[in-house]
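Yeah, one chain of the complex is gone here, protein chain that is, but the others are all in their spots.
Entry: chain A
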């Protein structure tokens, strides 16, 4: 695909983000964007804008599409949950491409995450290591998403529910909890005889009283309207 050639074309070495902001509708930056996807995978970084830009170029010139790159973008998008990035990517990928086996698997995985069926998710992911494990940090990212949804929902969550959602059990879970107690303010209590209960940090979503009452506040610009009268 002449990738090397392409890289040398920019001796001043623009960053990919700069390339996109200079001209997002330029077919010549396609190889740079593909390399950038691989870079995001290896360096555990993420740029939705760059990836959408690449999917758009594929949409304009389907013959240049690389299935492998699209798969990596989709795994990265799953890792960005709870953001809707996975759907955003699917909107741009032609239906016949979505019929490929590995994409069907990813769509099923996304469905389990979207509907918070973590048990099924981890089972399915385990069956498809070849797809998800090429991207470092996958497990941690999904665990972070699971914890995010749990924190929106629970003030106190039973240990078993947590264990299932993040797919960690036994001693590893003890270690994980220790870490969260030290760093994230989690607290462990004894439940009603049925194992531990974990108190998650309070936020305005699992404790609605914390929600700031915006209803009573008036934006400054509205107040400025009566300044002339007050003076």
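By our rule, a contact is a pair of C-beta atoms (placed from the backbone, for glycine too) under 8 Å apart; a residue touches a chain by one contact, two chains touch by 3 or more; residues count from 1.
The rule we apply is simple: contacts and distances are computed from a predicted model.
Only one of "Eukaryotic translation initiation factor 3 subunit L", "Proteasome subunit beta", "Alpha-ketoacid dehydrogenase kinase" or "NADH-ubiquinone oxidoreductase chain 2" fits the UniProt record of the hidden chain, and that name is "Eukaryotic translation initiation factor 3 subunit L".
In the complete assembly, the contact with the undisplayed chain comes from A:156, out of A:104, A:129 or A:156.
From the set A:15, A:38, A:115 or A:140, the residue in touch with the chain omitted from the display is A:115, counting the whole complex. Taking the whole complex into account, chain A touches the unshown chain at residues 23-27, 48-49, 52-53, 56, 59-62, 82-84, 87-88, 90-92, 94-95, 111, 114-119, 149-150, 152-158, 161, 164, 191-192, 197, 205-208, 213, 215-218, 222-223, 225-226, 229.
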